[in-house]
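The complex is shown incomplete by one protein chain, all other protein chains being positioned as in the whole.
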Amino acid sequence: MTEYLVPRAEGDVQYVQLLTPEGYRVEHPDYAFDGGEDEAGTIRGFYRDMVLTRRIDTESTALQRHGELGIWAQLLGQEAAQIGSGRALRPQDYVFPTYREHGVAYCRGLDPLRLLGLFRGVDQGAWDPHVNNFANYTIVIGAQTLHATGYAMGVQRDGAVGTGDADRDTAVVAYFGDGASSQGDVNESFIFAASYNAPVVFFCQNNQWAISEPIERQSRIPLYQRARGFGFPGVRVDGNDVLAVHAVTQAALQYAREGNGPTLVEAYTYRMGAHTTTDDPTRYRLTDEVEYWKLRDPIARVKVYLTRNGLADHDFFEDVEREAEELGARLRDGCRALPDPSPLSIFDQVYAEQTPELEAQRDEFAAYLDSFEGAH
Amino acid sequence: MTEYLVPRAEGDVQYVQLLTPEGYRVEHPDYAFDGGEDEAGTIRGFYRDMVLTRRIDTESTALQRHGELGIWAQLLGQEAAQIGSGRALRPQDYVFPTYREHGVAYCRGLDPLRLLGLFRGVDQGAWDPHVNNFANYTIVIGAQTLHATGYAMGVQRDGAVGTGDADRDTAVVAYFGDGASSQGDVNESFIFAASYNAPVVFFCQNNQWAISEPIERQSRIPLYQRARGFGFPGVRVDGNDVLAVHAVTQAALQYAREGNGPTLVEAYTYRMGAHTTTDDPTRYRLTDEVEYWKLRDPIARVKVYLTRNGLADHDFFEDVEREAEELGARLRDGCRALPDPSPLSIFDQVYAEQTPELEAQRDEFAAYLDSFEGAH
Amino acid sequence: MTKVTLAKALNMGLRKAMETDPKVLIMGEDVGKLGGVFRITDGLQKDFGEDRVIDSPLAESGILGTAVGLAMRGFRPVCEIQFDGFVYPAYDQIVSQVAKLHFRTQGAIKMPMVIRIPFGGGIGAVEHHSESPEAQFAHTPGLKVVSCSNPVDGYWMIQQAIAHDDPVVFLEPKRQYHADKADLDEEATPPPLFSSKVLRTGSDATLLGYGPMVKTLMKAAEAAAGEGRSLEVIDLRTLSPLDMGPVFESVRKTGRAVVAHEAHTNLGMGAEIAARITEQCFYSLQAPVLRVGGFDTPYPPARIEEEYLPDLDRVLDAVDRTMGF
Partner (left out) sequence: MTKVTLAKALNMGLRKAMETDPKVLIMGEDVGKLGGVFRITDGLQKDFGEDRVIDSPLAESGILGTAVGLAMRGFRPVCEIQFDGFVYPAYDQIVSQVAKLHFRTQGAIKMPMVIRIPFGGGIGAVEHHSESPEAQFAHTPGLKVVSCSNPVDGYWMIQQAIAHDDPVVFLEPKRQYHADKADLDEEATPPPLFSSKVLRTGSDATLLGYGPMVKTLMKAAEAAAGEGRSLEVIDLRTLSPLDMGPVFESVRKTGRAVVAHEAHTNLGMGAEIAARITEQCFYSLQAPVLRVGGFDTPYPPARIEEEYLPDLDRVLDAVDRTMGF
């Protein structure tokens, strides 16, 4: 399939970009980066976020290699897409992730150890979503886009949209992948969101691959254009440019909060690693392509920008590095210390109101387990 | 919901039209009607087809009222959409209908009595689809659009597309409704068709209603534009104009046969009757709307055109009327004569290769039935 | 006391639930102005508005999937599936999301949702309008499944299901919607939702059923009584969890049981009920538990559906057979 030999995103890709791979700021007619009062500080913050997110990723990958995790879904290369969008959220906004939004989870304040619990197999990603307004990871492709849309319909019913109150108006974000765009559920979520004008931002990380399948298998036109078929705006952003992602997401969120309805944001990025730690991408893609994307690294360009413009010094980068080391150590230790669940606990979590028959099954199993205790 | 008070299709609807409701031919920059050598004869044929189709419909509605059918899905008002498209097909083309394409069935040469079998409940629409290249009615909304796409993928694999051989190149048509456009399956069929560039025409009869739900609940932009989101052409045609429907469908079919892939055709029409004979449309729509559409009757405008231009005389119209009467009589008699299935037959049709356990169940039931025979 | 049909009772129960709790929403195809194709939601949109009685796009997965999100936002969605055979496009959302979210989140998320499904045959309909999908939902941990058989139960059970914090698949025997009227006392105290009920006591054998079959079982017991045979009838009411206590008690007394449902016999509820009775009442059983179900074929064309559906004769035939052991 030589048609994928030529690295995509070469020249012909039209997207919103505010920081080039070489670290130069550029203008865009429709979008500008809003870094607040202390713009340099904000960008340094993004840098730190991306480095820490990458550390979460590499550390977790290593933990999987050491047998501490059953599997890990890597985000390497997608840091800008996740931090840029995650940092555009307000506290009251609500996120519905896939299984790969570790950077967004981090932005929402979820302890990365909660993510490890899922991949270690001690739980199924059992955090309380209402604590950080960050829903639980969803593995069935696309299902969460409908949940997000429904939640946004709830937001409408609560009158938390279009009031002009910045602390009240709420947007919902549905993350999904390029592959997911083919699922019926995702398209139905577009239909419901359009029909009810729900305050939801569909944030697609087009990382070019759905396991071994290239984006061309899912769509023959740029994905952001899917929205045209449903009557709401779509925009493609350089997903490796944290400033552009932030600007575009912020605009889409605000559009939703104001009651203007859904937007599709396509963050054009690349999955630098394997699909998961069990995947072997050499079977289906060429290193040329990976090499090409290495030059567009989302973190490197921010570092160059900060350095070239004297916005961050050596100490800053060292501090971030140290912080990353600490985070890594905490993850290593914390992961190993995650307690295994008790076998009997599974019976207690099936229903909000336990059933007598399941209670009986539990008791029977408890007695059975006890019989071994006795035997030893 | 006053927003539906104003009859839709007033002025702002852009579509391909070649014959006005008043029966005047008009030009369109992209589409021209091709009536062959004997254009007037062709149009008279369309007229006849539409009248007979309407008769099938009204006769069946009457049969339902008399208790001879369990239910009937009326097509009243959609005759042009169905005859215009049905008459654009070549023998080798293949049709995947919903449950309302009685006019297309008629074009394919399927005996209308076969349709009555389904609605009478003597079978489930059990015609052999390969005889007329007309698949069986599908009741689960949207499911057949994927079947059509798969069939079209098969056509590709058989090399029956893009050869230039007019008797070989094959297009597939998937009929569906405006409501169906919201189903995941329909959107997935767009994705598969686009991805493989399959020779399929998606023919949507937008009759403005999905039972009680207006089209606005399904899409906030004109439906034909849905195709834009998937990267293939979409076109809206006046679904009550048999010449325009024929021209547009013929073009889309030819486009598919030549290997250019899918097209979405939206035939903008109106369901003049109830959703089915069990529906009561007065609960959800205004007579004003129906009155408006009565003026756009698909048959009347052809009659006016033929008459005004001296292309058909009184005898012709009388002949058609007589033919319709005969057809009606045949349906009435034929319907009543449709044999009830034998209860035991249901066991024989579950599998191509009968299973011993089902055979046993059959035998047991046969013995049980026999026990009553004895008792009487 | 008012005389009401099952359809009316459900409508009244829904209205009551909406009045009681402003978080209760109704969602589905044609549930608004039309009041649903069976008119079960008749008048509710008019009185509670379009925000609470939501006509959805024609997409069942979309209905259930957005209901999940609405439930997460604190609402209590009551989703109507238009006909049994159209629940399958939503199957993934139901079994992988609705059923599992409480478990996945260790209780952080509740799914107080009701999935109303008019089910069963006997109305002369075309394909996909007469299915009995209960076993598939009852096999799915995380869901609860109930079925009402009469107007009074309909009125109470729908309210109890809506007030319940777990997702409930609520199966309505569509053939009974307008079949009979019953006296409804809105002041009465209903039995718990997840309980089965002995409707008629007897000593020779136990008849078990739910939803549309209950009426048939009662008639069968009546007919049998005429021939001097005393049959106990139990309306199971809840299919997941099953409330087997009264069943075991009954079978220990009668020694014989026949379980009936419209669903395919193979792997239908009858299989589970037979297995449980046999496990728990082995020494009391005078005969194997016999099953009377729909055949293991797709639902047939309407003209022969009455042959397909278990009826009084087939139930009594099974009773004869069990007595013959």
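Per-chain numbering from 1; labels A, B and C assigned in written order.
Methods note: contacts are C-beta pairs under 8 Å (C-beta built on N, C-alpha and C of every residue); 3 or more make two chains touch, one makes a residue touch a chain.
What you see is a predicted model; the values in this text were computed from it and never measured.
K.L.:
Using the touch definition from the top, which of B:53, B:82, B:98 or B:124 touches the missing chain?
P.N.:
Looking across B:53, B:82, B:98 or B:124, the contact with the absent chain belongs to B:124.
K.L.:
Looking at the full complex, which residue from B:169, B:188 or B:289 touches the chain that isn't shown here?
P.N.:
Once the missing chain is taken into account, the touching residue is B:188.
K.L.:
Thinking of the whole complex, not just what is shown, which of C:6, C:24, C:37 or C:95 touches the missing chain?
P.N.:
Of the listed residues, the one touching the omitted chain is C:95.
K.L.:
Of the listed residues A:170, A:183 or A:269, which contacts the missing chain in the full complex?
P.N.:
A:183
K.L.:
For chain C, which positions touch the chain that isn't shown here?
P.N.:
These residues of chain C touch the chain that is not shown: 61, 85, 88-89, 91-92, 95-96, 99-100, 103-104, 127-128, 135-136, 138-142, 240, 263-264, 266-272, 274-275, 278-279, 282, 287-291, 295-298, 325.
K.L.:
What residues on chain B make contact with the chain left out of this view?
P.N.:
Residues in contact with the chain left out: 96, 123-130, 135-136, 138, 140, 143, 145-158, 184-185, 188-189, 191-192, 195, 346, 349-353, 355-358.
K.L.:
For chain A, which residues lie in contact with the unshown chain of the complex?
P.N.:
Output for chain A: 1, 70-71, 99, 118-124, 139-141, 179-185, 210-213, 217-218, 278-279, 283-284, 340-343, 346-347, 349-350, 357-358, 361, 365, 368, 371-372.
Everything that follows uses one rule, which is that only the chains that are shown with their structure count from here on.
K.L.:
Can you give the whole-Å distance between the Cα centres of chain A and chain B?
P.N.:
Here chain A and chain B have centroids separated by 44 Å.
K.L.:
Report the inter-centroid distance (CA atoms only) between chain A and chain C in whole Å.
P.N.:
Each chain reduced to its C-alpha mean, chain A and chain C end up 41 Å apart.
K.L.:
Which positions in chain B are in touch with at least two other chains?
P.N.:
Counting only residues that touch two or more other chains, chain B contributes 182-185, 217-218.
K.L.:
Of all the residues in chain C, which ones touch at least 2 other chains?
P.N.:
56-57, 59, 61-62, 89
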